[in-house]
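The other protein chains are all here in position, but one chain of the complex has been omitted.
Up next, chain A:
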Amino acid sequence: MKNHRSNKNSKPVTMNADENLRGIQSILHETSDLKTRTITYQKSSGVIIYLESIVDTEKIQQSVIEPLNKAMDEEGTVENVITNTELSYIEELHEGVGKLLNGSCLLSLDGMSGMYAVNVTNQLPRTPEEPSNEKVVRGSHEGFVDSLTQNLGMIRKRLENENLVIKRYVIGKSTNTKMAVVYMENLVNKEVLSEIFRRIESISVDMEFSPGYLEEFLENKTFSPFPQMLPTERPDRTMAHLLDGRVTVLSEGSATALILPVTFLSFFQSPDDFNSRVLAGSFFRLLRMVSFLVAMTLPAFYIAIIGFHFEILPNELILPVKASLEGIPFPPIIEAFVMVFTIELIREAGVRLPTPIGQTIGIVGGLVIGDAVVSAGFISNVMVIVIAVTAVASFTVPTYEMGASIRILTFPLMIAASLLGFLGIVMGLMVILLHLCKLESVGTPYFAPFAPMNLSGLKDAVIRFPLWKMESRAKDALPQSKRQRNSRGWKNK
């Protein structure tokens, strides 16, 4: 890993250990967690330098001090004596400081023209838990944690394959956050990959604290309502996407992996689809897609019908709808806005509250407001039904980001419907569709396999075909080879 801290005026390591220590102290501005311990090895005195806050002192004791003490009088180089697996020789002071900040300790000895850096990082493992926003009924309940190394380990464990490649980057001029780009060498499209590398290399920011940061630097259209990368906290999902020839970006300190390039439909797939039976899986997936349409257009349709096209309702329906509208002081668009706004409030309040209070908010919001607002005569019954169905539908999308973009798109459609009726809805949908057709995720079409239309892609993306029928990979990421061939060969024998 190349260290970004090294600069032109970097000083070389001197033969004098004390002088090195002073140099490092001045580079780190005399920080108080910089600790030292003097040591004598083969008659030359030296010093061990480390940052107390990020190293494991036990490791220093075991793998540096003890072996050095034991080998005090024997012949042999430091390389032969120190038992740690990660040992490097350093000749520049700034490079040494970089290592220090990575969790290494430095060993400087009098009369030696360099320093040794030994990796003694303090690992604070967090046990993998199921990600709370991507729960599944069956299948793996493991989720990514905040440590990059551990996350990479989880991917490696699932993909025992020599083609799995991990490329490391350091991003953030102040934070020096470690990042990893993971892909399958034999599957990934080389042009997509080099485009991703090109984009990552051009990032120059002060701080990188979450994949959300990264997403904005990598995506084509920041002001699009649709997410162009798939954030996930599930290793199994990551693995499946890697095997479709996609690329995953992980960063230190975050449990979210970014998958790119993705399509619109990847946001509607859940690992559950493949854990359940074919028919059930297809049904649930179709249900989610219908719910996407419902969540986006239902309030708009209702507003258009009430405001413009009452005659589209059959006779039997007109009376109940008309009766519920009786005496409502607001036009339907205001009604709808008030209700949608209330639901967004409840949601936003519930997200950040601890679970018991969140439930209370849900009850207060859902029951009290919903019921009271109707009996007070502010909002019509039918409108409450419409908005409630819309809200529930918008939460069926398995990814939080896509759910959010659906809810954002509801508003312009409602306004359009209140101004122009059906015509407004159709025009609004046309613009959204055009936008989806124009959107690309790292050079690959976002709305595939709908646009460009690809019939064989549709069978995997829209309904979930039996696994043994899906012989080729999804084409949207332009992968290089086929997925599988004739896995049900036993049927022919």
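What we mean here is this: a contact is a pair of C-beta atoms (placed from the backbone, for glycine too) under 8 Å apart; a residue touches a chain by one contact, two chains touch by 3 or more; residues count from 1.
We adopt the following convention: contacts and distances are computed from a predicted model.
Peer 1: I notice the complex is incomplete. Of the names "Multisubunit sodium/proton antiporter, MrpB subunit", "AhpC/TSA family protein", "Spore germination protein (Amino acid permease)" or "YqhG family protein", which is the UniProt protein name for the chain that's not shown?
Peer 2: The UniProt record for the chain left out of view names it "Spore germination protein (Amino acid permease)".
Peer 1: From the list A:V368, A:I408, A:L434 or A:L467, which touches the chain that is not on show?
Peer 2: Checking each option in A:V368, A:I408, A:L434 or A:L467, the one touching the absent chain turns out to be A:L434.
Peer 1: For the chain left out of this view, which of A:I200, A:L313, A:V389 or A:I463 touches it?
Peer 2: Answer from the full complex: A:L313 touches the omitted chain.
Peer 1: For review purposes, identify every residue of chain A that touches the missing chain, sorted by number.
Peer 2: Interface residues of chain A facing the absent chain: 189, 191-192, 195, 308-309, 311-315, 420-423, 425-427, 430-431, 433-434, 437-438, 443-445, 447, 450-453, 475, 478-480.
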